[in-house]
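With one protein chain removed, the remaining protein chains of the complex are shown where they sit.
What follows is subunit A.
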Amino acid sequence: MSETTSHLARPQRVNREFTRWSRNDLELRALGVLRRVVIGALLLVAVFPFLYVGVLSTRDIASLQRDPARFWPNLDEVRLDAYVDVLLPYERGGQDFANLMLNSALIAVSTVAVTLLVAVPASYAVSRLEFLGRRQISALFLAVYLFPGILLAVPLFVAFTRMGLRGNIAVLVVVYVSQTVAVAIFMLRNYFRTVPVALEEAAALDGLGRLGIIRRITLPLSLPAIVSNALFVFMIAWNEFLFALLFLVEDRDVWTVSLGLAQLTNALETPPATLMAGSIVLTVPVVAIFFASERFLAGGLTSGAEKG
């Protein structure tokens, strides 16, 4: 930048100075406009598909085929029949999604409980305690976090088929735990590190043992992190598709909502509005949780940026 300071002394460069200013001006203005356009476009692209599905869930197929280019529904043709249809049990002619939601909720909540049960102590140990193999174990968790599910599909499918355990919800929960425990440890470990050591040392001086310190000092202080971690794991388990497909597909009674919707979309006779309603029913719980806890969750999504 020495040029910009030296040219002040040289009158013949004043002209250059002028053009530089206008370039700056030009860029500021152009980028200011561009910024608005980009934000608007991104927002539209990100949100529009969800809006579209929401709107279509209220329109019947006849109206849709008559006029597919119209986005907004006429208010007099809005009906919520599709939601009733998708939620009702089979016996009453519905798609049974109320039951599938229960299945999904049961699986997701169990996954959260077991994941926290094993991940909280482990992340405390990894963040605070010196023990043999600590670094290797951190590296192992990172590798597992990066490892994609499809590579586990073959051996787990074969093993559980042979043991006759496919279709068992408890088995699926254990598989989910193995998929979420690594990322849970990452999130929690980062948080535990921010709890001041001095607090724990003070408690130790007052005669608390290690487990007492964890229970009475660290856990209460880390409650926000643990809650957001629980919500994050819940979202992973609720959204999961591959293992649900591999393990549960043969038994309709234990399907999750994700699996149920995926199977429904392949059945040709289902009316589109019902599918749209099913999609909304699948999405709403996760989006609600996300908006309720987004400021905490955002950090969790990017964990793994750091090395273990």
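Rule of thumb we're sticking to: contacts are C-beta pairs under 8 Å (C-beta built on N, C-alpha and C of every residue); 3 or more make two chains touch, one makes a residue touch a chain; residues count from 1.
The rule is simple: contacts and distances are computed from a predicted model.
Per the UniProt record, the absent chain's protein name among "ATP-binding protein", "Sugar ABC transporter permease", "Spore germination protein" or "Insulinase family protein" is "Sugar ABC transporter permease". Here one chain is not drawn; of A:D76, A:E91, A:E130 or A:E269, the residue touching it is A:E130. In the full complex, subunit A contacts the hidden chain through residues 1, 4-5, 20, 23-24, 27-28, 31, 34-35, 38-39, 42-43, 45-47, 49-50, 52-53, 56, 61, 64-65, 68-69, 71, 117-119, 121-122, 124-126, 129-135, 137-144, 146-159, 161-162, 174-175, 177-178, 181-182, 185, 190, 193-194, 210-211, 235, 238-239, 241-242, 246, 257-259, 261-262, 265, 272, 275-276, 279-280, 282-283, 286-287, 290-291, 294-296, 298-308.
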